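Heads up, this is only part of the complex; the chains shown haven't been moved.
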Amino acid sequence: MTSASSLGGVAQAGAGPDNGPAHEFFVPAPHEPAGSAPAPAFGPVILEAEGLVRRFFGVTVLDGVSLSLAAGEVRALLGENGAGKSTMINLLSGVHQPDGGQLRLDGSPVRFARPLDADHAGISVIRQELSLFPDLSVAEAIFAGHLPLNRFGLVDWPRMRRAASAALSQLAPDIDINAPVASLSIARQQMVEIARALTRKARVVIMDEPTASLSPNEVAHLGRIIADLSREGVAVLYVSHRLDEIRAFCQTYTVLRDGKAVAGGRVADTDIPALIRAMAGREIAAAQKAPPAPVADQGTGEPLLQIRHLASPQGLRGGQRVKDVSFALRQGEILGLAGIVGAGRTETARMIFGLDPVGQGEIRLFGQPVRFASPAAAIAAGIGYVPEDRKGLSLLPGRSVHENFALTGAVPARFGRNDRRAEARLLAGFWQKLGIRAASPGAAITTLSGGNQQKVILARWIALKPKLLIIDEPTRGIDVGAKEDVHALIREIAASGVAVLLISSDLPEVMSLSHRIITLREGVTSSDQPAAGITAEALMTHMTRHA
Amino acid sequence: AEPKGKDAEVTILVSPLTFAFPHFVFLTDELKAEAEALGGVTINVADGQLSAPKQIADIEAAIVQGVDGIILAPVEADALAPVVQQAIDAGITVVTIDRPVNGVPDVLANVSADNFKGAEAQGEAVVRAFPDGATIVNLQGIPGDKTANDRSGGAHKVLDAAGGKYVFVAEQAGNFSRDKGLEVTENILTGLAEVPQVIIAGNDDMALGAAQAVEARGLAGKVAIYGYDGSEEALKAVKSGTLAATVDQFPGLQGRTAVKTLVDYVREGTRPASSEVLVAPVAITADTLDQAERVGLIGE
Amino acid sequence: MSATTPPDRARLFALLGRLAPLIFLLALVIIFASLQPRFLMPLNLFNILRQVSIYGIIAVGMTFVILIRGIDLSVGALVAMSGLCAAVIARGGIEGRLVLSADGSGFSWQLAALAAILAGSAAGLLQGMAVAWLSVPAFVVTLGGMTVFRGLALSIGNGGPISGFDEAFGWWGRGMIGPVPVPVLIFAAVAAIAWVVLTQTRFGRAVYAVGSNPEAARLSGINVSGVTIAVYGLIGFCSGLGGFVLASRLNSAEAVAGTGYELTAIAAVVIGGTSLQGGTGGVGGTVIGALLTGVLLNGLVILNVSPYTQQVLVGLIIVAAVAFDHFIKRQSR
């Protein structure tokens, strides 16, 4: 089945119950924009950008971009990594000010000097980089800056809690609104972020890659929410690298390339290959078709990694997240690890890598039982781990791309001194292979676009030449073109004998990359089978359906 | 309070300004020695740390403990008055050393060598050595500290009175510390067009620091340096001519007198002849070395 | 679904985490009391309360500052400066240098208090602006402020103390209401108000938000600069009030007053469980922290521990207290 239909149907799922029977997720997509029952006769234009220009270090990042958002319109903003999408959003929401062009609100020119101004204008944003309050409770984080007051002018806690649960009820009813945000997974934080934007009763909702780490049924919920917004006459600007979502959720689109708007129109009048061509300005091998390379020693000999009945310790918050996980991973094999948010994938990876304590169960590496006390030990044993939380666990803010790349010490020091030249050479290789877009290896990592940061982090770990590489959400926030580069790279290292444990919420990715796929459901391995001939429906059943 | 009777056990809290000044370390040691000699006297010490609230807190604690007597060098004459009164009301005998508290008549005795008077002695020594005037550098202690102000003030009083021939070419804070004294002197010496004839310092530490700066500039002997406190090192320096003089406030004598006066009263109820036991500070020069209290320590 | 929290249990541990400083305080009290029964005399307990009240007031202000990831090293100097301002007003001028009142007599305590509080608040606001607008780290701004305000204090009193105020003035530092010293009541009032502000008002919650993630706070429409400036103004206010009470207590104000208060106040806040990373903690803990330091200093003197040893013990016990707090908190994860 094609990835298009697999997610195109997602919008439909909106109609069905939260975790209804699996087949509901996979009704092929109707080819008109989803969610808008009556054909899109948009209301008046609310927000309008005309010829916006933005420069950094005098480099033009946005070059005269115009777009408009009408009531009830759901517009996709597309483009490769570094095309300027987030920057555009920063201009629309007062984070940065344009160096040229102008914004119009309800037809009259406006200037957003601070995010507060945009907020007052009824524009609310879901940021690409999570911007929540780790120490605050989920409920307060949702209302931060707009806490409800009681008649004494004091904070109305009960009302706030009620509203918070209501806001999360659709998306993630299981989140404890009193838990500190820091205790939530990236995916859950993303849902809180979404809930926060929705409680603002905004007229314009901007979403910058809201689904980057969501799995299909959360995406489905989001699809329904967007449909409701549009029906209520809210204008939505939607950024995503998952083109099937675009087709499912959006009615109109604008494509950015190198800071210029190069294409736009009605989603219904175009198709995915056309969109890809517009973004890349060149032909891209159609997504996710290449078959996985054969595994070196399929089935024979001792597996490189063997997990038996792995369980995390009983925690206080959120209880025990991993209950019984078993699987084997061979040299040169790519093992897909699928599951819905909260299934226990990240925690499994963290335990293997020595980041979290192991409860019960055993981990065998090359047949030897191991339990790593620290990541250092795991790395020494030849394991690498690309975490899903890029900002929190990967980036060194304020340091250069080069130093971020060299962090793991892939290149040994010579006479105690860092061998910068060799490091640079190595980096240059990845730079070219992954098509990293940045000023120079000396540029601060934080000035790179989200996707390009992800590429640098991947390079950091691959350069280390691990025997086992765990990758959590490898293409989070990476554009279609680059996604192909990354996939090719993953296949390549697997072919070179590296065992890859691939955690991804992007089912087509899992299916096209993996040799074997296991699914987790609430911390338990619910299936383990070869990828060949497996269907997304089957996977979804194992991920969700209660046995 | 009723006399406790001969050789009754006596507990005393001693609260000097701070143990950061050797002056008070020596005073306390001598005081303890005397108490040892008297016998049956327990000495508790608390560090005033140059902070009135700290000292008040210590005394309040002592009242709670129910000590028989308190010997203190008040950090601040007015601030300590209320708590001293409180102690006396609680039946505790109080003797002040080094300086009095304001407006508490019932203090048994004030055994003090007034810093201001001592500084006057320092100034007079300068006048004697330089009858027809001098250019003077003044190294003051911690800015705002009472001791620093008194010592700078006393010297000023004498030298300003002696007429315009005594010129203060530089006045800087050396914070009573040797490194700052050295550093500041180095800088002053470069700042001045011609070498000053005199350096007066608020304590011996700064004076000794200044002496090093002077020596480093190859000016040894060309600048007369006046210290204050009569510390062992300073006396050695006076003897060797590195310092022109230092001022001795006889801290040991103060300590011994204070404890003796207090114990006598607590045990036998005998009051001192006068409640003002003034120890006259003396400027010690090379030829009056033998008058110094700690001259014994420097040997021949 | 399974992955949810058993709230009651989690809350229990969270509670235990919050109580850690209190437990440590009680332990300390028990030890001192058993070694020296007089420690528990009401007189002594009130002494301790009076002794902590002044830097306690400042520590309450410091709680706000630390909650927004800030720090204020200038409070000690501010206490001295504002105390001298109050003194100058109360004396109606400065001997031989400045005469404010026609007949050379002093002004009422109200005016004196006002002067102290205004001086403190103004100084605080200025520092807040430097932090918020010049984006100079608070550590540097207030380190500078520390020397600047000491300098000013010195020039006001020309180095010397200004002493001798009327009864009404003195009441605020030395007076009693029943058995309770006035400064203690002031401290209690300040702490209570601060508690309400922090837990029940938008401003209070904004303080937490800014401390937890300034960037996110800005993005969610919180006026970060405004909050910052307000918070530094607030600790300025507390320092001014503290300066007035101290001057009244000592019946004298001098430029060297309040030396080291900054560190005592910060210690109290951190011992109370407020994190220097900002975003977590509160006034309740700070009150405990202040009491803990007070008990410590008083107890060691009561036990006649030698001054040198005292310093060593104080240092060790403070570290121990915070270590204990963090240990408990870690357990409750």
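Which chain is which? They are A, B and C, in the order written, and residues in each are numbered from 1.
Throughout what follows, a contact is a pair of C-beta atoms (placed from the backbone, for glycine too) under 8 Å apart; a residue touches a chain by one contact, two chains touch by 3 or more.
If you're wondering where the values come from, they're calculated on a predicted model, not measured in any experiment.
Undergrad: With one copy per chain type displayed, what is the overall subunit composition of the complex in this structure file?
TA: A x1, B x1, C x2
Everything that follows uses one rule, which is that only the chains that are shown with their structure count from here on.
Undergrad: Compute the distance, rounded to whole Å, between the mean C-alpha positions of chain B and chain C.
TA: Taking the average C-alpha coordinate of chain B and of chain C, the gap between them is 34 Å.
Undergrad: Averaged over CA atoms, how far is the centre of chain A from the centre of chain B? Could you give it in whole Å?
TA: 73
Undergrad: How big is the gap, in whole Å, between where the Cα atoms of chain A centre and where those of chain C centre?
TA: 45
Undergrad: For chain A, which residues are shared contacts with two or more other chains?
TA: As it turns out, chain A has no residue touching two or more other chains.
Undergrad: Per the contact definition, I'd like the list of chain A residues that touch chain C in the complex.
TA: Touching chain C: residues 95, 114-116, 119-120, 125, 127, 131-136, 140, 144-147, 149, 153-155, 173-176, 178-179, 196, 315-321, 342, 522-523 of chain A.
Undergrad: List the residues on chain B that touch chain C in their complex, please.
TA: It comes out as residues 19, 44-47, 50-53, 56-58, 60-66, 76-79, 81-82, 102, 142-146, 148-149.
Undergrad: Help me check something: in the complex, which residues belonging to chain C touch chain B?
TA: For chain C paired with chain B, touching residues are 36, 38-39, 41, 43-44, 47, 51, 54, 150, 153-154, 157, 159-161, 163-164, 174, 246, 249-252, 254-257, 259-260, 297-298, 301-302, 304, 306-308, 310.
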